[in-house]
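Only one protein chain is missing from this complex, and each of the others stays in its spot.
Every chain is named by a letter (A and B) in the order it is written, and numbering of its residues begins at 1.
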Amino acid sequence: MSDAILSAHNLVKHFNAGGWGAARKVVRAVDDVSFDVAPGETLGVVGESGCGKSTTARLLTHLLPSDRGEVRFRGRVAGTEVPLKEFRRHVQMVFQDSYASLNPRMTMLDAVAFGPTVHGVDQPEARRRAGALLERVGLDPARFGPRYPHEISGGQRQRVNIARALAFDPDVIVLDEAVSALDKSVEAQVLNLLTELRRERGLTYIFISHDLNVVRHISDRVMVMYLGEVVEIGPTADLYTAPRHPYTEALLAAMPSLDPDRRTMEAPLQGDPPNPIDPPPGCRFHTRCARAFGPCPGTAPVPALVGRRHLASCHLNTVKEAAE
Amino acid sequence: MTQPLVEVSDLTVTFQGTPPVHAVNGVSFTLAQGEVLGILGESGSGKSVTLKTLLRLLPERRTRIGGKVAVEGRDVLALEGRALADHRGGVVSMIFQDPGLALDPVYTIGRQIAETVIRHEGVSRSTAMARALEMLELVRIPSAKRRLSNYPHEMSGGMRQRAMIALALACKPKLLLADEPTTALDATVQIQILLLLRELQREMGMGVIFVTHDIGVAVEVSDKLAVMYAGSFVETGSVAEIIRDARHPYSQGLLAANLVGAEPGALLKAIPGAPPALHAPPVGCAFAPRCELAGPRCGADPLPLWQARGDRWARCVAAAEAAVPSHAEP
Partner (left out) sequence: MAVAQTDIETLATADKPRGYWSGVGRRFLKDKVAVAAGCVAGGLILMAIFAPWVAPQDPFDGTMIRRLSPIGTEGYPLGADELGRDMLSRLIYGARLSLFMGVTPVLIAFVIGSAIGIAAGYAGGWVNSITMRVLDVFYAFPSVLLAIAISGALGAGILNGLLSLTVVFIPPIARVAESVTTAVRKLEYIEAARASGASAFTIVRAHVLGNVLGPIFVYATSLISVSMILAAGLSFLGLGVSPPNPEWGLMLNTLRNAIYVQPWLAALPGVMIFLTSISFNMLSDGLRSAMDIKQ
């Protein structure tokens, strides 16, 4: 895909979880993940804890080295064909914890100005730009510029974090649960800000969240992850109305209905997500899947095209006997 | 005329300090036996503080509590010593957001449940252990017998939450207080816990007060809803009434922020600003500075009430003025 602005090719990341030799335990955080994002698009990434969505974000931004696979920016491999320093200017990240992601000893203006100075902008110009960006994200630079992180609210801090990412004039912003820790009314404000910025600047977002409502609202396409793998990826409307993977179905069914007359009557899945240290063989979801059949425990399904730009990794879509 | 299970009238809670925090400002409600009340609010709205007052869990020395709190007709604020201990866990018990903090890491699950039963009912250890097993089966923990001898850290998040519910229900309380018990859980686990709570509530006929910031969760479990803002209830009613016909601008804003009926990709009707710091008790409507319908009349104290029935009301000038019951209004 040469028209993609950012693409992941067979990314793999395993972490050591202790033990030596044969007893060595490995967390298979991300296992062979590939996808691409078109310019100006918002890709939502959903999944439960331990599914590898945050690790994917750090692999995409090269904050973690991948064991295998590569990230390409406009078709060129990040880290080799595009030098990392340049890559980082194009691909920025906003983290979940608005407090931990700001240096407690740095004023908000300096925090936003830091990035440009790294890339050779002189101090006064960087500060002028930082002021303008604070203004843009809705914080009066005269009032908030000289403040420290503990002196402002969570919503305000997350605005500063967004301004800091914008200071590089990036093409892509990876948002890792960026609104999850905020109160609902503040979350709506930040979502609006993100929507406005995207329209203004033609930004591409990779929006990682556990909140399916928010992801539906903001994304053009959605990617669903389970135990380190992509199980389904497709246009938001198609995926939400006609999911093609039983796990996506279950996630959607687990969403509270918001309708007192049609409350959820039965939990779509039993038990907790399994441990990524020792994922089940074959299809990783088969242990919790109500529709598992013949090939599921033995063979891992491969992604298959099930609609326009819609891929799902499930034997139900490909194996004939599933129809019965 | 039956006595309500819970009767709270004009409850105020102030944390003394510099500056003081007026966390709860005049909350009144009643809860009947077997009823589920959802309290919906954002962080700092006073919802958890209200809950903790019912168990007298607030630090006594720096908290000033005013008003009346009664459970089964007994004045909770006047309980002392043995009576308070019986109240906690025997009549009223509570489940928390983080079971890791509520369960003791150095005792097995079975032992913790058994200890509670022994303390409240004075039964023998073997009877208490049998009850513990019964409770774990009740909350549908698979292979319950084996789990009795598990320590909390040996269980997954969802299992721990079930164990905490088992512990809370071990002495068959009349009232269960739930403080965001599913917030830290994954979506597919959250719905399991919500359904379990709903089922147990029906089976045991408990009253439940369920505090949450998530409208979706509140709708799944509650009969009645109260929307809380800046330490006061701003609107109450049945779940359907609030979801379909919210009268208070804050409730409407919260619904919009929860993306109820939002058009994908469009800008949301977001409430501007942030909640007040509550260093002084609010005069008039605390929401007025963030409200697009606000005017000088919002400073009135007491505020006029829009009221349809006893427990269907909204404390808002604009809602009271637009007294024509219209369902078309958003």
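Please note the rule applied: contacts are C-beta pairs under 8 Å (C-beta built on N, C-alpha and C of every residue); 3 or more make two chains touch, one makes a residue touch a chain.
All values reported here derive from a predicted model rather than from experimental measurement.
Between the chain not shown and the residues A:105, A:262 or A:308, the one that touches is A:105.
For the options A:24, A:68, A:119 or A:291, the residue in contact with the chain missing from this view is A:119. Considering the whole complex, the residue from A:72, A:89, A:284 or A:310 that touches the absent chain is A:89. The residue touching the chain not shown here, chosen from B:152, B:181, B:207 or B:276, is B:276.
The missing chain lies against subunit A, touching residues 58, 61, 63, 84-86, 88-89, 92-93, 95-97, 100-107, 114-115, 118-119, 135-136, 138-140, 143, 146-148, 150-153, 155-156, 159, 161, 164, 168, 186, 189, 192-193, 196, 199-200.
Here, only the chains that are shown with their structure count from here on.
Interface of subunit B with subunit A (complex): residues 42-43, 142, 156-159, 186-192, 194-195, 213-217, 219-220, 238-240, 243, 253-254, 256-260, 262, 264-272, 274.
Within the complex formed with subunit B, the residues of subunit A that make contact are 48-49, 153, 155, 183-189, 191-192, 195-196, 210, 212-214, 216-218, 236-237, 250-251, 253-261, 263-273.
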